[in-house]
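Pasting in a structure now, in structure tokens, and then I'll have a few things to ask.
Only one protein chain is missing; all other protein chains are in place.
Here the chain labels run A and B in written order, and each chain numbers its own residues starting at 1.
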Amino acid sequence: MRLLKEKAGRTVMFILTVLPTLLLVLMFFGLFRKSRAILALKSFGGLLFSSGWHPLRGEFGLFPFLIGTLWVTAVALVIAVPISLLMAVYLSEYAPRGFRDFAKPLIDLLSGIPSVIFGVWGVLVIVPLVGRIAPLFGRYSSGYSVLAGGIVLAVMIFPTIIHVALEVFSAIPFPLREASLSLGATRWETTRHVVLRKGSQGIIAACVLGLSRALGETMAVLMVVGNVPAAPKSVFDAGYPLPALIANNYGEILSVPLYDSALMLAALVLFIVVQTFNILARWFLVRAERRAE
Amino acid sequence: MNKRRLVERFWKALMIASTAVVIGCLLFIVVTVIWKGLPALSLSMITRIPKGGYYLGKEGGILNAILGSLYLALGATALACVLSLPVVIFLNVYCRKRSRLAELTRFSFDVLWGIPSIVYGAFGFVLMVYFGMRTSLLAGIVTVALLEVPIMSRAIDEVIKLVPRELKEASYSLGATRLETSLKVIIRQCLPGILTGILIAFGRGIGDAASVLFTAGFTDRIPTSLGQPAATLPLAIFFQLGTPFPEVRQRAYASAAILTILILFISVLARVLSRRYTKHVIR
Partner (left out) sequence: MNDVRSHLSIRNLNVFYGDLQVLKNISLDIPDRKISVIIGPSGCGKTTLLKSMNRLLDHVDEVRVDGEVLVDGEDIYGPNVEVTRIRKKMGLLSQKPQVLPMSIYDNIAYGPRIHGHRDRKRLDFIVRNYLSAAGLWEEVKDRLHHPASRLSVGQQQRLCLARGLAVEPEIILGDEPTSALDPQSSQRIERRLVELKKDYTVVVVTHILRQARRIADYIVFLYLGELVEHGPAQDVFANPRDPRTRAYLTGEIS
């Protein structure tokens, strides 16, 4: 009886264990199957690089959305990478232990805050702020803009980059720092020449992970970025990133022919791009580990 | 000599400023949401459903979203537990350290973990259409559960990995089967870690909007069966924040405050749990 249970348990667990991999495959093919309808009519390249988005006329050019995604992500990275890395260095190399123990949970907390809440904050604080500062640069902006999206997104990816970077730094042996310090190097010199250099692969991985997180982030960006289907010309213009496109059109999705197919293609593209970056980041991390030995 | 000191000071100041920015943002967000939301919170807000449509109606509360979110997140977390726990146990107890299956599965979890929630939403939608379902609580639960599985599994896997081999061997040597060892020794040993993993997944599930947008729909009513659509807090915020009516926006602010407080509470609880119960755990 006991052995029977053991066997049954084992079988059930085995079947369940295959599921995650299966889910991944299913996800890919599910989205692919749906997007075939539109790919049968138009070329993949044509869809990616044409900029007309008129669902009712059957035009589904994804180009403005790709550009929108790039803009917002780029702005987010420009803001988030230096700030996150500086904070990570501060926590790992400078901060007293008490402060480190205090700050780490706060970072976890930040990463646990739901996307919509960032969106609310963005709408209430960042959007008016951007609207206010745009005239200083000689431009008008409603505030709902690439810059607002980028700022909100930057705050959302702080925890990702900081977390990975901290792990990378803590893997660097302490005596290595001592070696540099004992030559009379200052802490910053030690950090720059030893810690950052030794951790370079890991730092790249941290940034790439932040990037892929930013690429897929939906709700917060959707709420502040303005959603105009044209490629933005400056950071004060509205943009329309890919995830926002998918999320924003759930209503009409079944009423317009090919619409669902086009959106699923967008989801598929997002899936592939994000995964490419994730795998790239993993590759860098593995290299970083090998280097540490 | 002085220049080097200056450089050192300069960078240190920059680092402290960055740290202040990050922590400041966190506080800023929480304070903004609570400050906007608290005045909107009232008894009627949390005990009534919206009147006259969530987008236009100026009266009523957000009970629909509160209950909808709880149903959805509880259901999804329960389902995710049923799917994750056995897998993680299988990986750690039955698989050999370097088995292909274990590596593939862990890799899949990592990949799934990195998929944006909007893609889960789209996939949930594909599934829904395939099975001929409409937007419903059930579809939402399934989609959110799929989203939670990798989060939960990875967290629990980290904990179960740390179970000392000697402990398992002690149980085997008493004649226990692997299943008995898993259920009676490993789960008990890792309980705090497992609970923490479940809480983290629950927090992620209840806060996610993009995945339920396609699948759970939105409604003014409180769902009474799995087949009906359900409102959720994140979507209550998203839809109602965009209206021109201040009264309706109040509902969005109230929802945001409740969601934020809930998430903060869960984070703190997870932290306390993982700290408190480690006392009884054999190291």
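Quick note on the criterion: contacts are C-beta pairs under 8 Å (C-beta built on N, C-alpha and C of every residue); 3 or more make two chains touch, one makes a residue touch a chain.
Just so you know, these numbers come straight off a predicted model, no measurement behind them.
Undergrad: Among A:L41, A:V78 or A:A179, which one touches the chain that has been omitted from the display?
TA: In the complete complex, the chain left out is touched by residue A:A179.
Undergrad: Considering the entire assembly, which residues of chain A contact the chain that has been omitted?
TA: Spelled out for chain A, the touching residues are 96-97, 173-186, 189, 193-194, 197-198, 291.
By definition in this document, only the chains that are shown with their structure count from here on.
Undergrad: With chain centres taken as the means of their Cα atoms, state the distance from chain A to chain B in Å.
TA: Whole-Å distance between the two chain centres: 18.
Undergrad: Show me the residue ranges of chain B that touch chain A in the complex, using the header's touch definition.
TA: Chain B reaches chain A through residues 4-5, 7-8, 11-12, 14-19, 21-23, 25-26, 28-29, 32-33, 36, 83, 86-87, 89-91, 94, 101, 104-105, 108-112, 114-119, 121-123, 125-127, 129-130, 146, 149-150, 153, 177-180, 200, 203-204, 206-210, 213-214, 234, 237-238, 241, 252-253, 256, 259-260, 263-264, 266-267, 271.
Undergrad: Residue numbers of chain A touching chain B in their complex, please.
TA: Residues 2-3, 5-6, 9-10, 12-14, 16-21, 23-24, 26-27, 30-31, 33-34, 82-84, 86-87, 89-91, 94-95, 103, 105-110, 112-121, 123-125, 155, 158, 162, 186-189, 191, 212, 215-219, 223, 243, 246-247, 250, 253, 260, 263-264, 267, 270-271, 274-275, 278-279, 282 of chain A touch chain B in their complex.
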